[in-house]
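Heads up, the thing below is written out as C-alpha cells.
The other protein chains are all here in position, but one chain of the complex has been omitted.
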C-alpha cells in the first residue's frame, strides 16, 4: 500500500508536492545513467574544442566521469533518492571531485537536451540488444525447422484442422517473423540515429557548439538540426521504438498461444522444458505452462505503454514537464521486451515436439483441398472441384500426410521452405 | 539499464526463467500485503467455525497474523525478494512461528482466491480513499466558488472569448465534476463489494466452507457465488476501478489545462502556490507550472493501464498465469491517482486568482449573445436577432460584465449557481 | 479507396475543408436524430411555460416534430449530406413547415446543449437495451446450467485439466457474469441520468429556463447543474458507458474463447448452431466457428474506442470542436455491443454440448485435489497431504467424476450452485 494512500488527505506539505514532482524519476534514471555519463563527457570535450572550457579542465571532467562509470558498473555508486535525478547525481559527483570546475560542464546545455541524448543512446542500445536476440531467436526457429523439416502436423485455420502441414513450415514461420521484426528494429534504430545534444532547452544557445563533432564522438550518424524539432521528438521516437518492440512481443504472443494450446492434454503436441512449467498451490496433479502464459501476456505491457505515451503527447511545441512521464512507459517496455525475447531461443531449442501425436491428428478429410486442387489443375473449374470433393468427404478415410506435404510445391510451402533464403536475411542482420 | 539487457543472450538459466516468472510480483504485493493478512485470518476463523481447524490453532494463527500486521506497519517485517510473493511470506512467517500448525491455514483455499480477495479489499480501500479525497476536492472548489462567486472572468469556447462568466461558475464546475466522479467511485465500490474467498482455484472444494460468514467478517456486502465467475472477474473488476479513477484524473486534467493556460504571461489570470512551480536548469527567469503539468500528464498513466489490462484479458475461462500481469497496471494507477488527487484541495485553495486581469479580459463584443437573446426573447426569431447583433458588433464597445452575469438566470448559470445543491451531494457522499 | 486519397495534394479547396470539418457527422447523427427531435419538443414546451414562446407556436412546433419523427421512423425523411448535421435538418424541417415560427425554438439553446441532451438520451436508451439483452443472456446461461446441472466436464486452469467440474458450474459462471455486468450497466445508466439541456454553450443564458420541468418531460432523474460541468461531461460520460459495454464484450470474449477451443477436433466438446459456422473458399472440409471468432474480436472495437475517446479529451474547460470526434467511437461501440450481445441468448440455447466427450476427458489424476483436501480435512497439514497425493498420482487411475462433483459442497461450487440466488438478481434487474 502506497504510503500516501494512508495519509490524511486534504492538507499537503511541500514534501508531498516534491515527492509527486520527483515520482520514480531517479529510479528510472538508473537505466539512462551510463548514457548520461557518456554524453556529459562528450559535451565537455566539445566545449574544450571551442575553447569554452580549458583543456585540462575537460580532461579532468572526462577522467572523473570514467571513474563514476566504473563505480556505477561495480555497484559502488548508487543512484537513489538522495538525488533528484541522474543529472543531479552526475553534477554532485563532479563538484565533489573537482570543485568549481565540475560545474563548468553545464555551460551550453540544459537538462532538456541532456535527457534527450541519454534517452536516445539508451534506445539505440536497447534496439541493438533486441536485434541481436531476435536474430538468435530466428536462428533457433530455423534450426527447429531443419530438425523436423518434413515431419507432418496438422495445419489449422480457425483452430480447426485444415490441411496437412509440417513442423518445418510451422517453425520456419517464426524464423521469418522474427527476422522481419529484426529488420524493423534495425530500421527504427537508423531512424532515431541523430544527436540532439547542443539544442539546449529547445532554442539553442549563443555559443558556437561543435554539435557535429560531439555527435560523431557519441557514434551518431547525424545531428537533429532544429532545437524545437529535437524537443518535439521526445515521446515520438519512443513511440516508434515501442512499436518495433511490440512487433517482437506480438511474434512471441503467437508462439506462446501455439505452445499453450499444443500443450493441452487434448492436443498433446509439445512438452515444454521443466523449468518453464510450474505446479499449483492446491492441485498436486498440475503442470502449468507459466512461462508461455507470461510471455503471451507481456505483449500487453508494451501495448499499454504505447497508449500511455500517446496520451501524454497532446501538447503544444516546447518542453513541458508532462514529458517526464514518457520515461516510465519506455523503460517498462524495454525491460519486458528484452527480458522476454532473451528466453525465446532456449524455449524453442528445448521444447519437445511429440511427432507421433502430431501425425496422428491428421485425418483423411484434411486431404480434401489437395484433391480439389488436383481436379482443378486438370481442367475442372475450382468451384466444381470444390463441390465434388465436398460431396465425397466420407470417402477421404485415410490420410497420407507425407504425400500431401511433399506435393505442396508452391514457393515457401512445405516442399519448398526456402530456409536458406531466410538464413541469408538473418546473416545480413547479424552482420549489420 | 536492466541487468538482463547487458547479459549474453541466447542461453538462459533457470534463474533467469525464475526471475521472469516472478517479475515484480513481490514488490507489488507490498500493496496487497495487509489485506492478504486480514483475509488469511478470516479464513482461519472460517475453518474453525466448520471444525476444520482446532479453535486454539485458529486463535494462534490469528494472533500471529496480528503480530505480522504490526511488524509490517512498523516496518520491521520487510517484504522483498527473499519471498516469491506475499502469500509465501505469510506462510513462511506462520510456519516459523507456529510450526506445522501454521500450514493448516491453507486448507480449502488456493493462491487464486487468496489474491482475488486481497486485491478486492485493496481496491475497496483505494476507492474509499479516492472518494474521500474527491469529496475534499469538491469542497475546496466549492469554497473557491463562494469566495469570488460573482467575480467576472471571460467564458471561453474553443479557447476564444465567448461570453462573460464568473469565477463562481468556473470553480463550481469542478465542484460538480468532482462530486459526480465521487458518486461513480462510490457506485463502483458497491459493484465490487463481494467476497471471492472460498472459491479456491475456480472450482470450489469438497469442504462446507462458511463463505457467507467469512465474507461478513471481512466486511463484504455479499459473496461472489460462482467460482468460475470469481476467476473471470479478475482484471474485469480492476478495469472498472481504473475507469472510475480515470474519471478523477480527467477532471484533474481539465483543471491542470486551465491552470496551465491561465498562468501564461499572456492570460495572467492565476498564480499557483510557490511550492508547485519550479525553475529551469538553464533559464534564470523561468517559473514553470510543473505540478499542474505533471497532474495533467498523469491521466495518461491510468489510460495506458486500462489498455494494458484489456489486452491481457483475451483468454478462455479459468485461471491463467497471464493474470499476474493485472497487478502492475492496477497498483500503478491507484498510486498515481491517489497521489495526484491528494494534492488538489491545497492547489485549489492556495492558487491566487488575479481578478482584475480576468475582468479586464472581457470586451464589449462578448455581450453579443446576451443582446441577441434579449431581442429574441422580445419576439424576434433567434436567427434574425443573431444576424442583427452580428452585423453591429462594432457598436458593442463597452462591457458591463457584472450586468451580464447577473442576468444569467438560467438554473446553474452565473446568477443561480445552486451551490447548496452541490453541497448536499457532497455531504451525502461524505456520509456514505 | 478514399476519394481524397487520390486527389492532387497540396492545394486545398474550401469544399475539402468543409468536408473535413463535417466528417461523417450527419451519418452519425442518424443514431441521435429521434432523441434530438424529442429534446427539441421538450425545449419548445419549456419556452412556452416561461412565456418565451406563444403556446400555439409551441404546439405547432411539437406537432411538426411528431410528424418528423413519424416520417423518420417510416423512412420517408432521410438524413444525409444535404444537411450539415441532424440539428440543421430539424431546423430546416421546422422552417419549411412553419416559416418564421419554426426558428423560434432556438431561443435559449445552443448546438452544444442540444447535442449533449440527444447523446445522453441515446446512451440511456442503449444502456437500457443492453441491460435487457444481458438479462436475457444471463437467463439463457442459467437455463443451460439447469439443463445439464450435474453433467461432468473437466475444469481447466492454464488450459490444463485440473479438477472435475460440471456443465452447470460452467454455464452458471456466465449467468453470474452477465448479471453482474447488467448491474454495472444499470448503475451507469443512473449515473448519467441528468439533463444537460438549458446549459447553452456552457455558460447558461439570460432567460429563466424551466430546466427542472424540461428534464422531467424528458424522463431524466435530475438536471446537470453547472453549465461548464455539463460541457466537461462530454466524452467523460461516454467513456463510462463504453467501460460498461466493454464489460459485456469481455464476458462474450471469454465465452467465445471457450467455444472456440471446445469446438476444436481435439477437445470436441461442443457443436455450434449451423448458421454460426461457415465454410472455406479453398478447403471443402472446413466448418469454421466464424460467429464465435467475430464475437471474440469485437471486444477490441470497444477497447480501441475507449483509447480514442481518452486521447480526444486532453483539453481545457469549455467546448472545443475536438469533441465532435467523441461521437464516432461512441456510436461504433454501441452498435457492435448491442449487435453482438443480441446473438448470445440463441447461441447459448442452440449450441450442442457433447456430454460424453466431456465426461471422457476427465482422468484419474484430476481427483488428486479432492484426495489431498480429504486428507487435510482429517488432520494432516495441507502441505503434507499435497505432497503425499502428489507422490502417488499414478495410483489415481480411475475417475469417478460424479462422486467428485457431488462432494464439491463449498457455496457456489458444483454441488451447491445457488442458481436461484442468481435468478433473483436477474429478476431484480428485469424489474428495474
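Labels for the chains are A, B and C, by order of writing; each one numbers its residues from 1.
Keep this in mind: contacts are C-beta pairs under 8 Å (C-beta built on N, C-alpha and C of every residue); 3 or more make two chains touch, one makes a residue touch a chain.
None of these values were measured; they are calculated from a predicted model.
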{"item": "Residue among A:199, A:217, A:326 or A:351 that touches the chain left out of view", "value": "A:199"}
{"item": "Residue among B:57, B:85, B:238 or B:293 touching the omitted chain", "value": "B:293"}
{"item": "Which residue of A:64, A:218, A:313 or A:389 touches the chain not shown here", "value": "A:313"}
{"item": "Touch list for chain A against the chain that is not drawn", "value": "52, 100, 103-104, 106-108, 112, 155-159, 162-163, 165, 169-170, 172-177, 180, 183-184, 187, 190-191, 198-209, 211-212, 223-230, 232-233, 236, 239-240, 243, 246-247, 250-251, 253-254, 257-258, 260-261, 296, 299, 303, 306-307, 310-311, 313-321, 369-370, 373-374, 376-377, 381-384, 404, 407-414, 416-418, 421-422"}
{"item": "Residues belonging to chain B that touch the chain removed from view", "value": "157-163, 260-261, 263-267, 279-280, 282-290, 293, 307, 310-311, 314, 361, 363, 365-366, 368-369, 372, 386-387, 389-390, 393, 396"}
{"item": "Residue numbers in chain C that touch the chain omitted from display", "value": "1-2, 4-5, 7, 9-12, 14, 16-21, 23, 30-34, 87, 106, 109-112, 122, 125-126, 129, 132-133, 136, 140, 200-201, 275-276, 278, 280-283, 288-291, 293-294, 296-301, 303-312, 320-325, 328-329, 334-335, 338-343, 345-346"}
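Everything that follows uses one rule, which is that only the chains that are shown with their structure count from here on.
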{"item": "Gap in Å, rounded to a whole number, between the CA centres of chain C and chain A", "value": "35"}
{"item": "Between chain B and chain C, centroid-to-centroid distance (C-alpha), Å", "value": "23"}
{"item": "Rounded Å distance, chain A centre to chain B centre (Cα mean)", "value": "31"}
{"item": "Residue numbers of chain B (touch at least two other chains)", "value": "106, 112, 200-201, 296, 299, 303, 306-307, 310-311, 320-321"}
